[in-house]
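Heads up, one of the protein chains got dropped from this complex, but the rest are sitting where they should.
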């Protein structure tokens, strides 16, 4: 199992599938503390990525992620568009031209993605945003990669599980960034949609490698 | 029992009471085949009549009806305002200065009222309008008065009963005048609100004499 | 029923007060009896234009009082035509001696009340002409109805007759222009939801989640028939079909296309309807020379729209383009 261009294509394809499948769920989550569009935005964005993949096949994982960044940036809109756009762009840059990604490189790419989101959105952990999925994911991936015991699949799994737990952890939080922050305390008791879509993306990475 | 100014004042007071009591019912009837305002219009109109009665007491039945005509004309609006206004005005004219009304005079006043409504509204019997209450009422009052057997109360009762039956008779009719006519066949199966308010008015005349 | 009101009984009065405050530079409000006149009324030598009807259709009619349109508007209770004791003083207030045109939507109540007021005004020496607007193709104009209703076309009659009066046309000429507009305009409407009259408190009709009413008027009356929900293009096709057939639109015709919101429908949806209506007209060989899209004659918060098509000639177009300065319609000034 190697993380190469094939894997990247499969990952993005599974992302598109996941967004289509969870479109309504993400809309419902956003309906509760936002403006009911997150599922629609993500679905539209990844359908566009899928269309691009149909046009030409990227040569490297980095190229695939760069194409994804540009597409999400121009098709998603809202807060999620620029944030995911930046995340994929930074990850692509971190990966460079490598044909294959090793555990450390993947952890580094996730770190770059997370830092990109924070740089753009200025959210901190606990602000009830996608950062609350990404930060634990990065930490888990880094730990798995550094431990040396995990193969690349193990790193993907660690990141996905941590992101999922991170998404769940947003439930009691009071939002301090993004649209949900307007609700103040009323935002508590709901899961952040962006954290959930982030976990879906990281879970799809596992599926593509399995 | 005589129909004098006192009776007229009591009649109009009972009319106001009836319209207030049946306000919602008349709105509901008008909601089904019109625009939901008949009960509100009639209530507003007769409350204004009541207010006028509080300001000065009419000397004759004719004066009471003329005041009512002018008040309804200026406060009711819609189709019912001018139609009832004309009806009361014509009745007042028919009664002239008489201090007391005998059966024949009352039948004549009802006839004049009915003719006024027809002159203004151009509706025929069977068009599903207030005319379908007034025409049988006039006929019944005339028959009772002409028969000579009925006292004035009998004439009032005959008119009220015929008006009530007339209102019920509008149920299956297809409206050909007024707002309900826009509905075409969908107007069948509903009672005409103006016919019902007409019956209430004629029933109040009985109550005032009882 | 949730509404931004204080008391159903004071809705019209308070709305008119607010209107008067917001447009104090343009209009004068008489509160008892209720009517609104143009600030500079009566305009010397000019024919006066008066319209009115039940409230609940805002901005109609008060929103169209001002230079190049109405001289006075007379609002009745909600969905209830005004009374002669309102219409008469409004008529007298705007009569400069050149006479007054009453623009009356064809409803029994409006017709009767304006009729009485016109008689009374004539008795006071004012020449009155009445233009009856009856553009609604949903209603058959036959012995078996009260005749076609006045709906969307009313706005166009008021604008164009208003421009004719402003340029100095005499009483008969202004009335004739108004009648020409009425003769050349047809309208058909659809409701996706009913409206709630404040004093009634419940929706004016009940419509299932998958039904719409075709052929509604502007008073929350149910329409001619009820059909399952369709998409915007199909609904537009239906409305346009009825309008174009009745108006006998033919290739080469130049028209004004007016897509009107009933009050509760987003503007974006009106533009979707407009888009399809333009296509239908193009298919019929007609060209849209002028257009109007928005909430101009409403039925409270009803969701839905009406489409009006007015066949234009050069004079009507010129009068449409003439300056107008009212709270709700303004251009060229």
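We just call them A, B and C in the order they show up, numbering each chain from 1.
To be clear about the criterion, a contact is a pair of C-beta atoms (placed from the backbone, for glycine too) under 8 Å apart; a residue touches a chain by one contact, two chains touch by 3 or more.
None of the values given here were measured: they were computed from a predicted structure.
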Chains still shown that are in contact with the chain withheld from the display: A, C
Touching the absent chain when the full complex is considered, from A:50, A:83, A:131 or A:209: A:83
Sole residue of C:193, C:260 or C:308 that reaches the chain not shown, by the stated touch rule: C:193
Hidden partner chain, residues of chain A it touches: 27, 31, 33-37, 40-41, 44, 73-83, 120-121, 174, 176-179, 181-184, 186
Residues of chain C (touch criterion as defined above) contacting the omitted chain: 2-7, 11-12, 14-19, 21-22, 55-56, 58-59, 63, 192-193, 209-210, 212, 229, 231-233, 235, 263-275, 278, 288, 291, 293, 295, 298, 300-301, 303-305, 330-333
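Basically, only the chains that are shown with their structure count from here on.
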Graph class of chain-chain contacts, one of line, ring, star, complete, other: other
For chain B paired with chain C, centre-to-centre distance based on mean C-alpha positions, whole Å: 32
Computed distance of Cα centres, chain B from chain A, in Å: 75
Chain A and chain C: spacing of chain centres that average the CA atoms, whole Å: 54
Contacts with 2+ other chains: residues of chain C: none
